[in-house]
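The block underneath contains the structure these notes are about, expressed in structure tokens.
The complex appears here without one of its protein chains, the remainder shown in place.
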Amino acid sequence: MKIRYFAWVRERVGKTDEDIELPPDVTTVSDLMTWLAARGEEYAHAFENPKVIRAAIDRSHVRPEAAISGAREIAFFPPMTGG
Amino acid sequence: MKIRYFAWVRERVGKTDEDIELPPDVTTVSDLMTWLAARGEEYAHAFENPKVIRAAIDRSHVRPEAAISGAREIAFFPPMTGG
Amino acid sequence: MATIRLQREDFDAAAEAAALTRGRSDIGAVVTFTGICRGSEDGDPIAALTLEHFAEMAETEITRHVEDAQQRWALLGVTVVHRYGRITPGENIVLVVTASSHRGEAFAAAEFLMDFLKTRAPFWKQVESAKSKTWVEATAGDDAAAARWEKPRG
Partner (left out) sequence: MATIRLQREDFDAAAEAAALTRGRSDIGAVVTFTGICRGSEDGDPIAALTLEHFAEMAETEITRHVEDAQQRWALLGVTVVHRYGRITPGENIVLVVTASSHRGEAFAAAEFLMDFLKTRAPFWKQVESAKSKTWVEATAGDDAAAARWEKPRG
């Protein structure tokens, strides 16, 4: 599955995107944040406060409890500050 | 006192403005409309429904009960439709 | 800090907006409202609108409402231009430009000024069609829009 990072999530993780094989017990966006946070120091830093991180599955905003099965691309980013 | 007319009030009265000597018992805007309406057919037509006519004393909107003493100029017109 | 003009000629909305922001870096939001003469009124085609106005009072009233807007919101610039005379479909009628640090103030002030121009500025529109000339009637909707801004009486 393709994972993309933006803004300070991207800066902390240290990459814009990556392809990852997920274990079968990672079924929601929230699970995925917990799983990513355990991958290393930079991920732990990026996901230290999952409440402030927003997610999109296949370019639509989703809540942390959203299921990720069938997703092609999941993006993580801070709250938007456009406009 | 100078009286000015605008839009369909002007069209009905048939003039843009005039100088009038008012009798002392005409003390409010409402009195003035009643007094003007008795001046002739064109005035009667213009002021046949005083409720829909707006007035300004010295370029400020006023209500029909406003006193006219001290006024230099009184204007009558329909509700505004600018913008 | 405010430009108010009543004029027969057309205006250039972009030039007016540019004049408000030129050389400044404190403005974060500019709202421009342009009112345009439509080609039909209640479904009937029109040839033109003629705007009659009470010039001296219009200037006074618009100035008063611009000052009121400046007290209500932190505005960094305001421009109001209102045309009079004969205006054909597609032509501009009125322009309001408001500038502020933040968008909320600029939007609110522009709506406030337009609502007051519609109901309190001494302008009257006459519609000219192929068969007649008729004065536009004031609408309850415009009065309701203006009433939103009324302050509670103390």
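By written order: A, B and C. Residues from 1 in each chain.
Rule of thumb we're sticking to: contacts are C-beta pairs under 8 Å (C-beta built on N, C-alpha and C of every residue); 3 or more make two chains touch, one makes a residue touch a chain.
None of the values given here were measured: they were computed from a predicted structure.
> Taking the complete complex into account, tell me which visible chains touch the one left out.
In the entire complex, chains touched by the missing one are A, C.
> Who touches the missing chain here, C:V31, C:L51 or C:V66?
Only one listed residue reaches the unshown chain, and that is C:V31.
> Per the definition of touch given earlier, which of A:K15, A:R39 or A:H61 contacts the omitted chain?
For the chain that is not drawn, the touching residue is A:H61.
> List the residues of chain C that touch the chain left out of this view.
The list for chain C reads 13-14, 17, 21, 24-40, 89-90, 101, 103-104, 106-107, 110-111, 114, 141, 145.
> Spell out the interface residues on chain A facing the chain that's missing from view.
Missing-chain contacts on chain A: residues 4, 6-8, 10, 56, 59-61, 75, 77-83.
Simple rule for what comes next: only the chains that are shown with their structure count from here on.
> I'd like to verify one number: the distance from the centre of chain A to the centre of chain C, where each centre is the average of its C-alpha atoms, in whole angstrom.
Chain centres of chain A and chain C, defined by C-alpha means, are spaced 48 Å apart.
> Once you find the CA centre of chain B and the CA centre of chain C, what distance in Å lies between them?
26
> Take the average of all CA coordinates in chain A, do the same for chain B, and state the distance between these two points in whole angstrom.
Inter-chain centre distance comes to 72 Å.
> For chain C, jot down the residues that touch at least 2 other chains.
none
> Specify, in ascending order, the residues of chain A that touch 2 or more different other chains.
none
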